[in-house]
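This part shows chain A:
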Amino acid sequence: MSLKREPGWYKDAIIYQIHVRSFYDSNADGIGDFQGLAQRLDYVQELGANTIWLMPFFPSPLRDDGYDISDYRSVHPSYGTLEDFRTFLRTAHDLGIRVIIEMVLNHTSDQHPWFQESRGSRDNPRRDWYVWSDTDTRYRATRIIFLDTEMSNWAWDPVSKQYYWHRFFSHQPDLNWDNPAVRGEMWDVMKFWLDMGIDGFRLDAVPYLIEREGTNCENLPETHDIIKELRQKVDEQFPGAMLLAEANQWPADLRPYFGNGDEFHMAFHFPLMPRMFMGLRLEDRKPITEILQQTPDIPPTCQWCLFLRNHDELTLEMVTDVERDYMYDMYATDKAMRLNLGIRRRLAPLLDNDRRRIELMNGMLLSMPGTPIIYYGDEIGMGDNIYLGDRNGVRTPMQWGAGWNGGFSTADPERLYSPPILNPVYGYPAVNVLSQKRTDHSLFSWMKHIIKVRRSTPVFGSGSIEFLYPANHRVLAYIRKLGRETVLVVNNLSNAAQAVELDLRPHKGNILVEMFGRNIFPRIGDVPYLLTMGPYQFYWFRLRRI
Partner candidate 1 sequence: MREMIVNELTQTTHELIRSFAQYLPRLVVMLIIVLAGLLIAYILKAIARSILRLTKFAKLSENAGATQLLKQAALPSSTELLSRFVFWIAWIGFILLGVSALGIGGFEEHVSRFFLFLPRLFVALGILFFGMLAAGFFSRATLLAAVNANSRSPRLLSLSVRLILIIFTVSMVFEELGIAEQTIMLAFGIAFGAVMLGLALAFGLGGQELAREFLERRLTRDGKEERENELSPL
Partner candidate 2 sequence: MVEETFLSDDFLRELINVGEVDILIGVPTHNNAATIEPVIQAIQAGILKCFPRERAAIINADGGSRDGTRDLFAAATISDVRHASKLYTLRTLHSISANYGNVLDGGMALRTILAASELLRAKACVVISPDSTTIEPDWVQRLAIPIYKDNFDLVTPLYRRHKFEGLLMRNLLYPMTRAVYGYAIREPYAAEFAVSDRLVTDFLGSETWDNELDRIGPEMCLTTRAISADFRVCQSFLGTKAPTDGTSTDLVSAMRRTAGVLFASIDKQFSTWSTNSSTHEIKTFGSPAEVNLEPVSVDRKRLYEMFVTGVAELHPVFRSILSSTTLEELQRIAAVGDNEFKYSAELWAKTAYEFAGSYHKSVINRDHIIQALVPLYRGRTLSFIAENEHSSAERIENNVESQCVEFERLKPYLLQVWNGGK
C-alpha cells in the first residue's frame, strides 16, 4: 500500500494542501469526499505536486472545521468511509503521490467519547485524560490563541463542576499528555493510520501539549520528550514516515523541535511568511533577509516547510506591533478581513490579483530553502469570501469549471457545504481549472512549469543558501548550492524596473543559464554583474562552467 520512501524524500516534496470537503463532491451531497478526491488526483499529478497534505477528515462536530475530532479512527461520514480513504490512498500512491494527514494531538472535540466519559464524573477512568481544575487561575502566564472568541484558557464544565483546560476553542478540551494512557492511546491512533500506508503526519498544535505552573505552557522540555518518543517509534516501525510540526513560534524557539534530528523531520517556518508579504509591500528585502539571518541551522536530515497561505488566517503573531499594524493597513484595510491577530484572505486577493506579484511570491516560495506547500486553489488564483465567518472564507469549493457549482458538485447550489466564490473577478466563471488548462499562459500552466523547473534539480530542496546583499535593497538575491550545482536566484520586489549589480566574483568564469527559457547570459567576470529587471520580475540562473 505504501510508496517507497527514500531517506529525506520530504526535502524534494512539493506539497499540495487539500481539504477533502472542499475539493470534489462525487455523490452530489454538496460536500467533497474521498471518492471525488481520488478522481481528481490526476490533476494534482499534472500540477506537479508529489505530496498531498490532507486537512482533518475525522468524525467531528465541525465546529472548528474538523480540528475538533470526535473519533480518531474513522472518516467523517460526509467524506466517505475508511474504505474510500484506502482507495484514495492507493490511487495516490499509484500516481506517485505521497499522503500526509493531519493529526491533532493536543485536544479533542468535547463530543469525543473520551471527553464525554471524562466529564461524566471525577472518578471516571478517563477523568485524567484531560486537564481539570477547581479554579481558572492556574497557568496564568499562558496567552490566549483565539483572541476574538475566547476570554480564557479555562472553561467551566457544568457536568462535572470543574474547569477544563483548552488552548483553542472551548469545545476543544486539551488532552492531558502527562497521562501515559493518553500517550499510549495517541500512539495507537498514529499507528492505525501509518499501518494503512500514509506517509506522515502534520502534528497540529504541538507546542501546547504539556502545561506547567509558572510557565507560558508552550515549548516545554516535557513536550520535546513526548515528541522524541513518538519519533523513535515512527523510525523503528515505519521508517521514512515523516512528522511535520505545526508550531507557530520564532525561529529560535522552533529549533528545538528538530532536536538533534530526533524530533520532527519538518516544521513550518511561520515567521518568514508574513515577512515575504511585508517585503513585497515595502519593496525592501530587509524583513525577509533579517528573519532568515535569525533562523538557526537545523540538522541535515531536517527541513523547513514554507508556505504563502493556508487554511488558517495569515498569522501575524510572530511579528512586532509596528509590523502588524503595517500589514493590517496594507493587506487588510477592511476590518472584516482581520481575525485573531491575522488576515483571513487567500493569496490572489492579498496580492490584488496581480499576476506578476503572484508569480514572484510563488517564485520565492519555490526557490527558498524549504519544502513548499501550495494551498489548493491558489495555483489557479482563487479568491475568498471574508463574510463567511471564522476562516471559512478561504475554504470555499474548488473551482473546476465555469458551469454548475463551478464543477465542484452536481448538487443544488443551496446544498453546498459553502457557497462558492461568484464575483466577476474571482468567481468560478472567471477562475477555474478547465479554462486555465486550455491556455499556456494561465496561472495554472505557469505553476506547472515552475514546479517542473523546481523539480528538475535537487538544489532547491536540499541545497544551502547564501544571501547576496546588493546595494539595491529592492532586490532579494541568493545563491543555492548543492554539490556542484549552483543556482542564482534574483527577485525584484519592486513594482518599478530596477538595475542591480551583484558581486559574483566567487563564481567568476561561470556562464549564467536562465532556467525557464534556458538562454545563456553573459559570463561572470571581475566587475559587478549588472542585471536589469522588470517590475516584480525574478530570475533563476544555473551557473555553468564550460
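The rule we apply is simple: contacts are C-beta pairs under 8 Å (C-beta built on N, C-alpha and C of every residue); 3 or more make two chains touch, one makes a residue touch a chain; residues count from 1.
If you want to know what made the cut, all candidates are chains of the complex that A comes from, given by their letters.
Note that this is a predicted model, so its numbers are computed, not measured.
Shown alone here is chain A; of the other chains of the complex, listed as 1 or 2, the one that touches it is 2.
On the side of chain A, the complex with candidate 2 involves touching residues 278, 282-287, 289-290, 293, 320, 322-323, 326, 467, 469-474, 494, 496, 498-499, 501.
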